[in-house]
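Apart from one protein chain that is not included, each protein chain of the complex appears where it belongs.
So, subunit A:
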Amino acid sequence: KMSQSSVFLLMVGGQIESAEFPDFDDIYCKYCFTFGPDWLVTSGLDEGLTQVTKKSRDDRQQFVWNFPLDITFKTTNPFGWPQLIVHAYGIDAFGTDVVRGYGVTHVPITPGRHKIRIPMFVPESSSQLQKLTAWILGRRPEYVDVRVLAQGEGREVTRVRSQGFLTVSFNVVMKDMKKLGYDVIPSEMSTSVIPESVGPNSGGTTET
C-alpha cells in the first residue's frame, strides 16, 4: 500500500480592518505571521505594512485600514499553529514614529469567517525617569524581536499597558485535515450552516 501524504493545508484570507486608540492619531501597522517549526508558507506574504490613517472625525473615532491578508500554510502537525502579530505605530508630537500597541492572536482553527477584536498593549517604562526621557527623545520601550509575543515564556518579567483594540477578520479554509483524522468541528455540525449577524451592533467576536 502506498504511504499517504501526512500534510494538510491552511488557507487564510482576511483583513486588518480597523482599530480604536482613544489617545492617538495617525497610525499605521506592521504585521507578521509566526508559526512553529513544522509549518511552511506555500503562498502569500507573511509580513507587510499598511497605510497611515487618521481617525474618523465622528463619535466612533475609528482607524480604518481595510488591509488584505492572504496566506497559505502547509504542515504536518497542528502544533505551532500560526499566529498573527500586529504592531501599530503612530507619530508623536515631535514627529517621530513611536509604538502605539502590539497585539497577537492565533489564526482561528475552524473553517469559516471570524472577526476578532484584539487588545493592543505597549511595554511600560520601568521608572518615571525613563518615562520622561522616552517622551522627550521619542524612544519608547519596544520589543527587540516581536516574535516573543507569540511565545508563552519570558512574559512574566514584562509590564505592559493596554491602550486600544484592533479588529481583524479571517476567512479560514483547510484541506485534508479531516483525511488525517483531525476534527476541528463537532461531528454532528459538519453539515449545518450558522447564520452570522451583521449590522451596526455586531461588535466583538463572532464565528460561523
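FYI, contacts are C-beta pairs under 8 Å (C-beta built on N, C-alpha and C of every residue); 3 or more make two chains touch, one makes a residue touch a chain; residues count from 1.
Quick note on the criterion: contacts and distances are computed from a predicted model.
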Handout entry: Identity of the absent chain, which is to be given by its UniProt protein name, from "2-methoxy-6-polyprenyl-1,4-benzoquinol methylase, mitochondrial", "ER membrane protein complex subunit 10", "B9 domain-containing protein 2" or "DNA repair protein RAD51 homolog 3"
Key = "B9 domain-containing protein 2"
Handout entry: Touch criterion as defined above, residue of A:42, A:72 or A:163 at the omitted chain
Key = A:163
Handout entry: Among A:9, A:32, A:52 or A:109, the residue in touch with the chain that has been omitted
Key = A:109
Completion exercise
Note that subunit A touches the absent chain at residues 22-23, 36, 77-81, 83, 103-106, 108-110, 114, 118-119, 121, 124, 149-153, 155-156, 158-163, 180-187, 205, 207
